[in-house]
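With one protein chain withheld, the remaining protein chains of the complex are depicted in position.
Chain nomenclature is as follows: A and B, assigned in order of appearance, with residue numbering initiated at 1 for each chain independently.
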Amino acid sequence: MFEEIFENVRQKYPLIHNITNYVTVNDCANMLLACGGSPIMADELEDAVEITAICGGLNINIGTLNRRTIPAMFAAGKRANELGHPVVLDPVGAGASTLRTETALGLLKEVKFAVIRGNISEIKTLALGSGTTKGVDADAADRVTEENMEGAVALAKDFSQRTGAVIAVTGAIDIVTDGERAFCIRNGRPEMSAITGTGCQLSALTAAFVTANPDQPLEAAAAAVCAMGLCGEIAYQRLTELDGNSSYRNYIIDAMYRLTPAELERGAKYEVR
Amino acid sequence: MFEEIFENVRQKYPLIHNITNYVTVNDCANMLLACGGSPIMADELEDAVEITAICGGLNINIGTLNRRTIPAMFAAGKRANELGHPVVLDPVGAGASTLRTETALGLLKEVKFAVIRGNISEIKTLALGSGTTKGVDADAADRVTEENMEGAVALAKDFSQRTGAVIAVTGAIDIVTDGERAFCIRNGRPEMSAITGTGCQLSALTAAFVTANPDQPLEAAAAAVCAMGLCGEIAYQRLTELDGNSSYRNYIIDAMYRLTPAELERGAKYEVR
Partner (left out) sequence: MFEEIFENVRQKYPLIHNITNYVTVNDCANMLLACGGSPIMADELEDAVEITAICGGLNINIGTLNRRTIPAMFAAGKRANELGHPVVLDPVGAGASTLRTETALGLLKEVKFAVIRGNISEIKTLALGSGTTKGVDADAADRVTEENMEGAVALAKDFSQRTGAVIAVTGAIDIVTDGERAFCIRNGRPEMSAITGTGCQLSALTAAFVTANPDQPLEAAAAAVCAMGLCGEIAYQRLTELDGNSSYRNYIIDAMYRLTPAELERGAKYEVR
């Protein structure tokens, strides 16, 4: 299944509009190119709306949000909805500040998202109005483990049902659900958290996968999460004793560039609950 | 000829002011350093004008343009003109949105450019008021091939005569012309298009080359285009079966850092029409 989904990304070359933070934007662009998509970035209100219209999908990431770009997020999101383009939300730092939490909640009210991808603290903040976001990383107290996974799956399913979006909670174990079924994914390496923006890259990637597979948002989002984690595993094998997080970042993007649909099919580690 | 031009860049260490997008800005800075130049970035109106004055050349790139930075582009461009500094325009996404097209056309009216560098869709948009820009990449229908090259050269020459700028149309085959002569350049690798910002980097590089060779803008721009393509070829040789677009990006900048003027002279592949 994931083979065909990834094949569609490579065949359709989806053009993805990203309104995203300036910290990890370059990596998001190269990750989109690596998977077979194409990136464009525009965050000025009128430009963003028009660029959204020529793209196939939209990725909204609220890291480094500001008064100028927030209206662009809302307007581009609504335009994408009108056009039937899938929209992905990455609520970076929701729970860490009022502006981020309120912007994310406001977007949830006015824009219909195909996928919401965040760490468990961000998702809890949006789903429950709580969560202890520590900066841009999930708080240790929130982390999904084998022990608390049932509860996390239930939380994600409930949030999915309420929003109509596929929810992707990523961390050591990833949960991707459409409210009915949940993919519990065990790809990835803990060392990926020492690279800035692997989450942002995954959100951009998810937008490409969902855009190329509009009828299967759950499977497409799950495939993107597996692909990112698998590339983290492949790249990890390549690390020498001199390599650190900067080379690891490059190798993960490289791995996505080289990854074949068949390799994704074979390497994906998940169960459906 | 290209040897001396590149030698001048290495000797004169040109300081280049870049008003550019936040997607590829880091790569532009490192590419400028790699070629022997020095980068500075400022995009707030008054700061941009003053920084322009201490630099040797200006590179205006309209990717991620916004209401705050657009006036800085106009003001810095005019200041550079007053000071006799060469100005390069990279009309990223012209044709893809009204704001981009109008900003680029407005800049053409109010600022005299030494070089305009874009893909064929962007150049057609500015030259003809048409062109089918697909995001930030040239549209397939527009691409320069051996078959339609005559027409593309004529278009570029005509646009150069009307603007007074050297026109650099880059793609599989690159055309660089001052309205009289046209360098048709065949350096480069198709895989370079899988890296975000190789065009942006080339525009920054072109600014350095033209600034260090103010009396030969045509040859300097052609040398920059050949140098970028040659580095793409050199870096490609270095790729292992594990490397993808992220390492390729690094290797191209590395190759520029290592490239000697004599190697550029030997490796440049062009004909003059």
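What we mean here is this: a residue touches a chain if its C-beta (ideal position, glycine included) is under 8 Å from a C-beta of that chain, and two chains touch if they have at least 3 such contacts.
Note that the structure is a prediction, hence the values are computed from the model and not measured.
Student: Of A:14, A:37 or A:63, which one is in contact with the hidden chain?
Tutor: A:63
Student: Of B:22, B:74 or B:209, which residue touches the hidden chain?
Tutor: B:22
Student: For the chain that got dropped from the picture, name the residues of subunit B it touches.
Tutor: 15, 22, 25-26, 29-30, 33-34, 38-44, 46-47, 50-51, 54-55, 68, 238, 249-258
Student: For the chain that got dropped from the picture, name the residues of subunit A it touches.
Tutor: 21-24, 26-27, 63-68, 93, 96-100, 134-137, 194-197, 241-247, 249-250
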